[in-house]
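The complex is shown incomplete by one protein chain, all other protein chains being positioned as in the whole.
== chain A ==
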Amino acid sequence: MSTNILNEYQALMEAYEKNGGNIGEFANPNIPSIVIGGNKVLGKNQIKGLIIHSVPTSNGVDVKITVKSGTKVLYPMALCFGVIPKEGTQIINMETTIENNAGMNAISHCVFPNAEHIVHKMNYKINIGQNSFFRYKEIHFHGSKGGVEVIPYTKGTVGENSLFISTFTLKEGRVGKLDIKYDIDIMKKGKLELYSKVWAKEDDKVQIEEKGNLQGDEARALIKSRVVLEDEAKSKVLSVVNAYAPYSRGHVDCTEIVQDNAVAEAIPIVRVFNHLAKVTHEAAIGSIDSKELETLEARGLSKEEAVKIIVEGLLK
C-alpha cells in the first residue's frame, strides 16, 4: 500500500472503531470482511462458501457478495464503507446473494467522520434464496458538521421460508441529509423485519421510505421506525405494506419524538389485496410522554437526564 492509501485505511479504521466496530475482525482470516474508502477496496477477506467480487469505478466500487448454498456465516461479516476527506462522492453498487439453504449475519459501518460536502449513494440489491437468512445491521456515523448526503436504496427478494432482518442506525453526531428507500418482496412463508433508528439534530433532514410486499402465502413483514428530532430537524417516514397473498401478515410501527422546533411526518400505508391477509399499523408522533418523564423525575433525575434515558431506550 502507498502511504496515502495506508493513511486512509488507518483513518477509516479509527472511525470504524469509534463507531463501535472491532478492527481486530479485519485481521482475522476466519471472518469475512471488506473495507472500502472512497473508490478503493482497502481490504478484503473471503472465506469458504463466501465470495466477494469487487470492481472499483470512477467514484465508487461495485461489490458482489455471494453466500453459497449450504454456507452459514454466523459470526457477522464485517463491512466498512467510508470517505475520509471532507469532500467527495461515493457510489457503491452492491449486490448480496444468499443462495438456498444458506445464511449470513453482517454488520456494516458507514463512516464519514470529517464530512463537509459528501454524497454517499448506495444502490443495494439483495437476493435471498429459499430456507435462508440474512441479518444485516448498518451503523452510520456522519461526523458533527452535517455535511453529508446519504442515499441508500435497497431492492430485494426474500425467498420461500427465508428471513431478512435489516437494522439501520444513525444516532451519534449529525445526520445531514438522509434518504433511505427499501422495497422488498417476500415470498411464501418468508419474513421481513426492517428497523430504522435515527436521531436528527440541528437542520438535519430525514426521509425514510420502506416498503414490504407480501407476495407469498403466510409471508410476514414488520416495519418499525424510531426517529428522534431536535432543534430544526425534519423527518418524513413513509412505511408501506402491500399484502397480496392469503394468510400474509404485516405490521407498521412508527414512533417519532419531536422536540424544539423540529417537524415530523409519518405516513403508514397498509394495503390488502387478498381478503385472507391482514395488516395493522400504529404511529405515534409527538413530544416525549409526560408520564414517562415524570416517572423518572420522581426518582430524582433532572428533566434532561430523563429525556436522555427515554430517547436512548427508544433508539436502542
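The criterion applied here is as follows: contacts are C-beta pairs under 8 Å (C-beta built on N, C-alpha and C of every residue); 3 or more make two chains touch, one makes a residue touch a chain; residues count from 1.
The working rule: contacts and distances are computed from a predicted model.
Peer 1: Out of "Flavorubredoxin", "ATP-binding cassette domain-containing protein", "Sarcosine oxidase subunit delta" or "Sorbitol/mannitol transport system permease protein", flag the one the UniProt entry gives for the chain missing from this complex.
Peer 2: So, among "Flavorubredoxin", "ATP-binding cassette domain-containing protein", "Sarcosine oxidase subunit delta" or "Sorbitol/mannitol transport system permease protein", the name matching the hidden chain's UniProt entry is "ATP-binding cassette domain-containing protein".
Peer 1: Given the contact definition stated above, which residue among A:Ile91, A:Leu222 or A:Ile309 touches the chain not shown here?
Peer 2: Only one listed residue reaches the unshown chain, and that is A:Ile309.
Peer 1: From the list A:Ile31, A:Ile165 or A:Leu301, which touches the chain that is not on show?
Peer 2: Going through A:Ile31, A:Ile165 or A:Leu301 one by one, A:Leu301 is the residue touching the chain not shown.
Peer 1: Can you list, in ascending order, the chain A residues touching the missing chain?
Peer 2: Chain A touches the chain not shown through residues 226, 255, 289-292, 294-303, 309-310, 312-316.
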